[in-house]
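Each chain you see keeps its place in the complex, though not every chain is here.
Per-chain residue numbering starts at 1, and chain names A and B are given in the order in which the chains are listed.
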Amino acid sequence: MKNTFGNNISVTLFGESHGTAIGAVIDGLPAGVKVNEEFISHQLDLRRPFGKISTPRQESDKFEIVSGVFGKKTTGTPLCIVIPNENTQSKDYSKDYGKARPGHADYTAFCKYNGCEDYRGGGHFSGRITAGLVAAGAIAVDLLLKKGIKIGTHISKCAGVEDDGFSDYENDISVLSQKLFPVLNETAGKEIISNIENAAKEGDSVGGILETAVVGLPVGVGEPWFDSVESVLSHALFSIPGVKGVEFGAGFSCVDMAGSVMNDSFCLLKDKVITKSNNNGGINGGITNGMPVIFRCAVKPTPSISKEQETIDFVNKENAVLAVKGRHDPCIVHRARVVVDSVTALVLCDLLAQKYGTDWLGD
Amino acid sequence: MKNTFGNNISVTLFGESHGTAIGAVIDGLPAGVKVNEEFISHQLDLRRPFGKISTPRQESDKFEIVSGVFGKKTTGTPLCIVIPNENTQSKDYSKDYGKARPGHADYTAFCKYNGCEDYRGGGHFSGRITAGLVAAGAIAVDLLLKKGIKIGTHISKCAGVEDDGFSDYENDISVLSQKLFPVLNETAGKEIISNIENAAKEGDSVGGILETAVVGLPVGVGEPWFDSVESVLSHALFSIPGVKGVEFGAGFSCVDMAGSVMNDSFCLLKDKVITKSNNNGGINGGITNGMPVIFRCAVKPTPSISKEQETIDFVNKENAVLAVKGRHDPCIVHRARVVVDSVTALVLCDLLAQKYGTDWLGD
């Protein structure tokens, strides 16, 4: 379904960038789970604009849970989170209506919705909608933590600079969860920030790769074919604006490996089955094998740039020139990190609920 | 759902490699569409083992349509295709049961299904199941062709050799549809085949990248968020065994582009809106923009290799050594091509049916 995803645990999104509010409904949660509003705020903070390398639009992201929580615990019925839009400067955008921002959904939304789309600030296509996903996802992240399942994402590469890889998953994930700019190597991080600032000065933008690790998943999660872990995760990940590639384990680099290298040999470590390498990213035949689930998302450079671009005016049906004036981010990779964590958590909760039942996810 | 995919037009898979039969049910087809059995056979032929670089297992892939067709036309009710398994040599596999083939689903299936999985030849995880997908997909490919929508896939890279890129989409797609080994550059193709043969001689295997183009799609297909074209296509593509990465347009290479380069400028070509580049792969905000939809899948080297590999015996719970003896492919990239085309066609038919209604897809 368009704006609803998941079977046993599902999330429904709504809202436009400059409308009254955005939000999400999460359904199928187990009852009696303590809802940690501080953690939701913390996750929303990770998504918020960061320093000079983000949009000056500041939203407090004050959310209100209007249903599904009673006495600070989940009721088991739909939990609706509403986040009002506060700091909307619609004037920035309206005067340019018709001039399709290249790389953006302006033109496709115009065609799809016959000119009735809410175009202000990207409307329903705005990254702002991900705030609802993050708030809902925070609850899922928290559910998984209680089961010993941890998710962490870092900037693997951005603005031409590579971060270190994961070395100690548990520790790295823990460290990343507190970082506003999620890198494992601080020096690389500073270089990335500096490069982003330079791009911003030039009125341009940069993209990057996010790498995610999930540890603690039981063996046997996921289904063959259409509910493979890769299928459902990629479905959710490609819903995040700007994601143009998803790969698991060795991903595209598997192409240059022989089968004998790509194959992850199994062995017994005491009583535990592990693989010596993890080129399959913890997934065989669509099903978790007990190793960390590893994947990477390519996030494109933000399409909104102040540099002048050629485009069309689809209202007047003529060629045009555009320099996007509104507030925008020269890079969204660091902000997208928590969105990746959120959809990952939602998807995994759903798969676990399918296998073990909704009650299992409860306290 | 596990083995069912799609909303308005859905496909359900069933079967195990060495069971009685495999097959697919496709539901939601418009009524009155001529079913071209020759074309289904043709598509199945594209999936069949090819020369020395494929498994010696030969299946005639004789399919039987047991429902949904009357007077050679679709009835509009579920079309079930059954493909009997003929040439099954189960003895090859049974004696090694317990020794998990690295990179395969043996161990995860054992854990998930408590040792009750049909392990013969990979069971339900076998690439053989894709024959059902291809047969069902052939009908979808045919439906789209009648609407002027064409899908073509070539081996972009395999065994260390790169093919040429698409130059003339319409023509390239037409040429590829007749090729058993789908390359655009014949010299590259010969080199790839030679490299695959060499890998086979060493008891090893190779992977590759498949690149797909879809032309003729209307503007405005796909939905924001969870039914974005990328989301539903990647969902289906990652269901194909061996796919470990999916990228659209510039994909992962977007990471090294500035926004001003990545953005595809719109312009008017006579009355038609086009983009000057196509780094977004014909999709903005999850919705088609009228340019060719371009994506690539990374297909890993076949995990079944005759080289000796370390592994575990999960029955006896001990470390073990395994050289896979059964019949297997040193490369499945060329055979996976038509599976990619098939799921692409099924997904697009579903999205089009959602937008225009089931009747629109009819003749």
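Definition applied: a residue touches a chain if its C-beta (ideal position, glycine included) is under 8 Å from a C-beta of that chain, and two chains touch if they have at least 3 such contacts.
All values derive from a computational prediction rather than experimental measurement.
Engineer: If you can see 2 copies, how many does the complete assembly in this structure contain?
Structural biologist: 4
Here is the rule we go by: only the chains that are shown with their structure count from here on.
Engineer: Give me the C-alpha superposition rotation for chain A onto chain B, in degrees, nearest 5.
Structural biologist: The superposition gives an angle of 180 degrees.
Engineer: Averaging over Cα atoms per chain, report the distance between chain A and chain B in Å.
Structural biologist: The mean C-alpha positions of chain A and chain B differ by 27 Å.
Engineer: How about chain A: which of its residues touch chain B in the complex?
Structural biologist: Per the touch definition, chain A meets chain B at residues 1-5, 7, 13, 100, 102-109, 111-112, 124-125, 129, 157-158, 160, 199, 203-209, 219-220, 223-228, 230-232, 234-239, 241, 243-252, 254-260, 262-268, 271, 273, 275-276, 279-281, 283-289, 298-305, 307, 309-312, 314, 317-319, 330.
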